[in-house]
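What follows is one structure encoded as structure tokens, with my remarks underneath.
Note that one protein chain of the assembly has been removed; the remaining protein chains are unaltered in position.
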Amino acid sequence: MASTAVAEAPRPAGFRFGRAARRYGWTVAVYALLALLMVITIAIKPDYGSFEWNTLTLAALPLAFAAVAQTMVVLSGGIDLSVGPLMALANVLALRAMLGHDLNYSLVVALIVLLEVTLAGALNGAIIVVTRVPDIVITLATSFIWAGLALLVLAKPTPGIPLDFQNLAQGSTFSPWVPNALLVLLVIPLVWIPLRRSRAGLAIYAVGSDRNAAFRSGVNLGWSRLLAYAVCGFFAACGGLALSMTTGVGTPLAGTYYTLSGVSAIVLGGVSLAGGRGGMLGPVAAAYILSLIPAVLIYLGIDPNYGQMIQGVLIVIVVMIGGLGVVLRRA
Amino acid sequence: MSVRVVSAVRLVQQRSIVVLIALLVALAGLIEIIRPGAVNASWVSNILEFAAPLGILAAGQTLVVITGGIDLSVANVATAAAYIMASQAPYGVTRAIVAGLLVGVVVGLVNGVGVAVFRVQPLIMTLAMGLVVTGSLNVYSQAAIRSVPGVPAVIHALGSGTVLGYVPVSLFLWAPLAVLLILGLRGTGFGRLLYALGDNLEATRLAGVRAWQVLLANYAACGLLSAVAGLVLSGTVNAADLSLATVLLLPSVAAVVIGGTSIFGGSGSYSGTIVGALILTVLNSVLTLLDVPDAVKQVLYGAIIVILAAAYTRVLGHD
Partner (left out) sequence: MSAVPNDTPLADSAALLEASGLVKHFGPVVALRSADLRVRGGEIHALMGANGAGKSTLVKILTGALTADAGTITLGGRNRSFRSTSEARGAGLICVYQDPSLLPDLTVLQNLKLTATPITAFRRYLIELGLGGFDLQTMPRELARPTLSLLDLARALAIEPRLLLLDEITASLPADLTVRVFNVARQVRAEGRSVIFISHRLAEVSALCDRATVLRDGKTVGVVEPAQGGEERIVKLMLGPVADEVAAEAASPSAPATGAVAVEVRDLKAGILTDVTFTLRYGEVLGVAALEGQGQQELFDCLAGVRRSESGQIMVGGKTRTFRHPADAIRAGLVLIPADRLQALLRQRSVRENIALPLVNRISRWGPINTRREKRRVEKAVKRLQIDTRVQSEVRRLSGGNQQKVGIARWLVGGFQTLLCFDPTRGIDIGTKRQIYGLIKELAAGGSAVLLFTSELPEIQLACNRVIVLFGGRLVDEMPAAEADEKALLRAAHGLPAEADAEQEA
């Protein structure tokens, strides 16, 4: 019989290595880049210590959540341009309710805020699924709504997050090199790993990967997309609370920065904007990289205004390298 | 045979535009009810004046969205163009205007290279370029020690002057531009190719079209239009600060979507976008008239876009 393209024999180890490189190569490269940047930082600033490290983790925390929130939706094949305003909403809701209360009260408030903003995220998803209007349009519109609501809750930046609540992220309970801000990140695997292993999590990947095939595989497209938006809302709420903890301030206008930087982080983190491909490790590392750049500039004595520019250039370079691969392969 | 086919398409398009225009009139009627006598020639003149920068900014956005892309750097480009124009004004108005427009073309070309040659998703490419533009502008503004530069008189007149008492000067720029775009999209090879690329990039390539040329030109055109919008806007508000056009980014996309251009590309028109821009401007005027606080205004603004987009999708039954 004719031989066909069907490979039937068990594959040699080399193939498996190639496959691992293809699947996880980007994530490894992002961590390598982060490590390289850290080395450079320490070379520039020999007295880099736990304080600087702590500052970095604090700056990266809200962004990491923003990136993870966006990743949820992008994996399902969508995009959420309202992640930043959702974070701002969580942030100001927390401030309004916590003002002048103790830790226990604040923790209850935090739970309620998580619930509220998760629902807001789910509402994004519900509108998209029900109206069938493209996600980019709906979340663009709802970004106005969440930002407006945030302004209604709090008209201008106001300090007043209880100190005990702030210290959940700001201190270093265990070791100066393991700041609490790093530990708070554990929320991500706590939610993500069980989700990813569940059928619902697989369904989210499935919807992003190939909607038609997902439908034929019996996946409920509407619910899966809605779930992705709801989990995105949850992580955005975490991001808003992280913002409260790290800054102690309620800032109704924090939104725009985190929407854009969140998208930057997932691109850098190797999540395919086409959906269905990527994980959470890459975006988190990318959030650290993006937060490290302004710090490095300051250590170098360069105007931190260059930070935004460099972030933009970095993304352009990263995506162009990705694109170049496609172009070269075609040739 | 095909005549009937084409006219059927026109009919559907025109009907949706009729619906949009009806909405526009209804909003104006609402204003008239809230405050009788408010809708008069000077109100219309005002609306047109404020709609012009948005309309021109959304023109570039329309071109890009038709190809299936999106340009999130239009507002940054508009801001940068206006700021650089203003800062160059002391060296001569012509030089200033050329410098401003050049900013748009250059950024547009870079966007185009990224999207067309390196195959970067437009969303990402333009987002990143937006960051680069704003970052560079910040650095530039610190280097040019001068305080916020003033807007030259010509630009001010362009943005907020009127002729015969009621006709805004900017209309003399916007109207010919609109005619050019509407006719160009319908009746030129370039226009055809924009729709073709938005519909099916691979098929367009197979038909012998070098897609990168079209996309590059298109993003450059979008950059240029954004710069023009920035200049007009700086004339309208008579200032050029570092966040001049930021508020117009989302409306520029909203105007395109409300105007019926598919966000996935391949269909749409600039005439729709014009009506979209007018609707958004009138809406703003209604909310201002009602003395709605800014925060509530934003919420309503967002809600109305959702409702319009949903109604639109329902009516046209896109699947």
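We call the chains A and B, going by the order they appear; numbering starts again at 1 in every chain.
The criterion applied here is as follows: contacts are C-beta pairs under 8 Å (C-beta built on N, C-alpha and C of every residue); 3 or more make two chains touch, one makes a residue touch a chain.
As the structure is a computational prediction, the values presented were derived from the model and not from experiment.
Of the chains displayed, those contacted by the omitted chain across the entire assembly are A, B.
Across the entire complex, the residue among A:17, A:51, A:177 or A:215 in touch with the chain not shown is A:215.
When the missing chain is restored to the complex, the residue among B:27, B:137 or B:196 that touches it is B:196. If you put the hidden chain back, the residue from B:94, B:188, B:243 or B:288 that touches it is B:188.
Those residues of chain B that touch the chain absent from the view are 1-3, 5-6, 8-9, 187-190, 192-193, 195-196, 199-200, 202-210, 213, 262, 266-267. Within chain A, the residues in touch with the undisplayed chain are 1-11, 19, 23, 199, 202-203, 205-206, 208-210, 212-220, 276-277, 330-331.
Just so we're on the same page, only the chains that are shown with their structure count from here on.
Contacts from chain B toward chain A in the complex involve residues 70, 114, 117-121, 123-125, 127-136, 138-139, 142, 250, 253-254, 257, 263-264, 293-303, 305-306, 309-310, 312-314, 318-319.
Against chain B, in their complex, chain A makes its touches with residues 79, 127, 131-134, 136-138, 140-145, 147-149, 151-152, 155, 260, 263-264, 267, 273, 303, 305-313, 315-316, 319-320, 322-324, 326-327.
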